[in-house]
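Here the structure is laid out as structure tokens; the discussion comes afterwards.
Only a single protein chain was left out; the remaining protein chains are all shown in position.
Order as written gives the chain letters A, B, C and D; numbering starts at 1 within each chain.
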Amino acid sequence: MGIISKLPVYMENVPGGTIVTTSLEKVLNESRASSLWYLLFGTACCAIEMMCAGASRYDFDRFGMFFRASPRQADLMFVAGTISHKMAPRVKLLYEQMAEPRYVIAMGGCACSGGPFYYDSYAVLKGVDKIIPVDVFLPGCPPRPESLMEACIKVQQKVKKEKLQDWSSDRRG
Amino acid sequence: MELTPLFQWIDTQLISLVEWLGLPIWFAELLEMVLAAVAVLLMAFLIVLFLVWWERKLSGHFQQRLGPMRTGWHGWLQTIADGLKLFQKEDIIPTNVDRKVFFWAPVVCFASSYAAFAVIPWGEGVIPTDLNIGILYILSITTFVVISLLMAGWSSNNKYALLGGMRSAAQIVSYEVPLTLSVLGVIMMTQSLSMVAIVEAQESVFSWFIWRQPLGFAIYLVAAVAETNRAPFDIPEAEQELVAGFNIEYSGMKFAMFFLAEFLNLFLVSAIATTLFLGGWQGPFLPSWLWFILKTTFVIFVIIWFKWTYPRLRVDQLMEFCWKVLLPLAFLNLIISGFLFRG
Amino acid sequence: MADHDSILKLLTERFPGKVSALELTPAQTAVSVEAASIVELFTFLVESADLKMNYLSTITGIDRTDHIEIVYFVSSLEHKHMLTIKTKVDRIGGKIESIQHIIPAANWFEREVWELYGVDFVNHPDLRRFLLPDDWDQGNPMLRDWDGRDFIRMPEVQ
Amino acid sequence: MNLDSFAPVGIFLTLGIVFVLVTLAIAKLIRPHRPSDAKLASYECGEQPIGTAWIQYNPRFYIFALLFVIFDVEVIFLFPWAVAYQSLGFFALIEMLIFIGILVIGLAWAWKKGVLKWA
Partner (left out) sequence: MNEATPSQYSEEFEVNMGPQHPSTHGVLRLMLRMNGENIVRATPYIGYLHRAIEKICENRTYAQCIPLLDRFEYVTSMASEEVFVLATERLAAVEVPERAEYLRVIMLEFNRIASHLIFLGTFSLDLGAITPFLYCLREREQIMDLFEMTSGQRLTYNYIRVGGVAYDIPEDFLPLARKFVDTFQHRIDDYEAILTQNPIFLARTKNVGIISKDIAVNYAASGPVLRASGVKWDLRRDDPYSIYDRFKFDIPTGTVGDTWDRYMVRVQEMRQSNEIVRQALDQLPQGDYKTKMKAVFKPPVGECYARIENARGEMGCHIISDGSTKPYRVKLRGGSFCHTQLIPAIAPGMMIADLVATFASLDVILPEVDR
């Protein structure tokens, strides 16, 4: 793990050291928050709303969010749409293959809890948080692009509150 | 407001410093060259930061949307944020990858496109070194990019990367030939390969080589766009076909290096275009380096404009276009300029 | 342009014992046929000059608790009429001839009925699982009395 | 041949390599490093890749590399001719025409033989 997560411990006893760590932390968090590249991955109706959110009227690019097709370069994953049992291992593999500071937005009812396909369906995974850790749950079927923006702002706020120390362990265990 | 007096002042300071340290005199020149290299590196870094932001804003306004707005006023901090974020991204080296080649591919890619800046004339007397084989040096050093793309494509042991790497190698290698042929036309007129000589041969606006070599300029621009894997020729990282082409397995800073090298190439190619065809730093009232920056930015604008209007060519159409259209045209241009500029 | 009764008359005469007209609400040209002579019927439908029904819209499987009913919807693009063909197959281990070699469109329709209802289509080129997960081991889910591991029925709200 | 004007080229190359190595080293301090076997598996659209990507690739690309070598060597010969072009007389133009003519015929032959067709 980068040495940086042990930095705050050393800087404690250096006079004025905490100012250095907090400002460094703020800069790193700020940069990470304002350039979340999202993975181009959408399964169902929420993918159409994600496309509209990326288009001219709602425009993700204002937040610096730019789509990347390969998980290696993406750091935010929209689980947009229903995850069936056949798709679940693939979603888990895609999440695993993303580079480390990664965040997940469970977009739409189907990703949060199975949505309209919770009852009587033999093929739908009841919520994506059963296989991957989720940062923000976004209800709606499909959620409006504005609420998708709000979810992204929530992720950005969450990123801005992260501490340097907890970089050593995988924050979500 | 020329920069040459500034450089003289720096020279004198350096020499006095070296003498004070009691070191041999050639050490001052060495120090000066290193300073020039670092200055060009900083300048190149700043330019890439500007270009990435500018392309996202331009593409936004082409497509009736705003582009980055939130990070800083009109998003000018956006690329710095991207860079810093990529600093913090984990660097994944997949298991079945050829580790050494995988590691050295971005280094070769960045080093080769950066090394070509040694002979770019930024302004009056503002040139790291005026080699007497300037343009030939640039054309030869930029072919190393092909090697780095092949290294990246082959070593990441990924079928999409292999396809992307092979395609980019074939494309850049094929478009190298018309590119060099179109440059020959200019050399015939200036009788010298050195970049400064080429620029000095184009004093007034009417003596720019673009008027006497229109076909040469057209071939150069098309081949240059293909050389930097952009716009209608961006098949190596065609997102729709090959997901992310050769840099599919790269993450974190290694990916940032490829990203940096791509934009450096874009700036390099437009800088050569201004030096060869648009009269480099020559221009009325404004200081010379400002003219150079303005003209290069204009050429970059045109290349960015290509990207957001044209669909992508297929591999075989692209190769056939090069060998069956561009190459004969380049020969034709050579023969015509042979007859016209007999001296 | 053959219409409702002329098609039925043509078919019932062509296959006396096997094909019989069918009355359905709402009124539509429907025919019921034995499972065994399904291939014969389709070859006739495709080749006959004034029928030329080679456009297969879909194949539906219905679980009628004591048997499985398979419904074919065929229409002709030239004569612009549609025919419903119904056959019966027994519920467990039902067998029926595949018409994939006559109308290639039937390939995936039959595969779906096989996967969800368990009806075996004889000499179908590749009866593989394609809708359900690869490691699916809970039988044929569309049968009415089916129950699975995490299959939650909606509670009746009175 | 004043070789010292080539010193900056060497400096630029070394600085380019050093810059990349230094940035990667600094980034190594900051970035997390938590490899897991799923993460290190090679990415293929969310599926397990079948077979390795190190195979005998299509020779189509090799053919174009050969053509490139031929024509690039030709261009190298043209450079000195182009630089000294105006001081040479008219016969230099004729010689160049013959030289390029031979190569254009070579290109036409390759074109007819279908080597240029992508197949």
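Throughout what follows, contacts are C-beta pairs under 8 Å (C-beta built on N, C-alpha and C of every residue); 3 or more make two chains touch, one makes a residue touch a chain.
Quick caveat: nothing in here was measured; it's all calculated off a predicted structure.
Shown chains touched by the undisplayed chain in the intact complex: A, B, C, D. Touch with the chain omitted from the figure is made, among B:74, B:312 or B:342, by B:312.
Against the chain not shown here, chain B presents residues 59, 62-65, 159-160, 163, 232, 234-235, 238-243, 308-317.
Considering the complete assembly, chain A touches the hidden chain via residues 39-45, 47-49, 51-52, 55-57, 69, 71, 81-82, 84, 86-87, 90, 94, 116-117, 119-124, 141-142, 144.
On the side of chain D, touch with the chain left out of the figure occurs at residues 44-47, 49-51, 53, 55-60, 63, 113-115, 117-119.
We adopt the following convention: only the chains that are shown with their structure count from here on.
Looking at chain C and chain D, the chains that touch each of them are A.
Distance between chain B and chain D, defined via averaged C-alpha coordinates, is recorded as 15 Å. Averaged Cα coordinates give chain A a centre that lies 35 Å from the centre of chain B. Multi-chain contact residues of chain B (touching two or more other chains) are listed as 88-92, 243, 248-249, 252. Residue positions of chain C with contacts to 2 or more other chains are absent. The complete set of chain-chain contacts reads A-B, A-C, A-D, B-D. Listing the residues of chain A that touch chain B in their complex gives 27-28, 30-32, 34-35, 40, 55-57, 59, 61-64, 66, 68-70, 72-73, 75, 97, 99-101.
Within the complex formed with chain D, the chain B residues making contact are 29-30, 33-34, 36-38, 40-41, 86-97, 106-107, 110-112, 114-115, 117-118, 128-132, 136-137, 154, 156-162, 166, 169-170, 173-174, 176-177, 180-181, 184, 187-188, 191-193, 243, 248-249, 252-254, 257, 315-316, 319-320, 323-324, 327-328, 331, 334-335, 338-339, 341-343.
Interface residues of chain A facing chain C in the complex, by the touch rule stated above, are 84-86, 118-123, 126.
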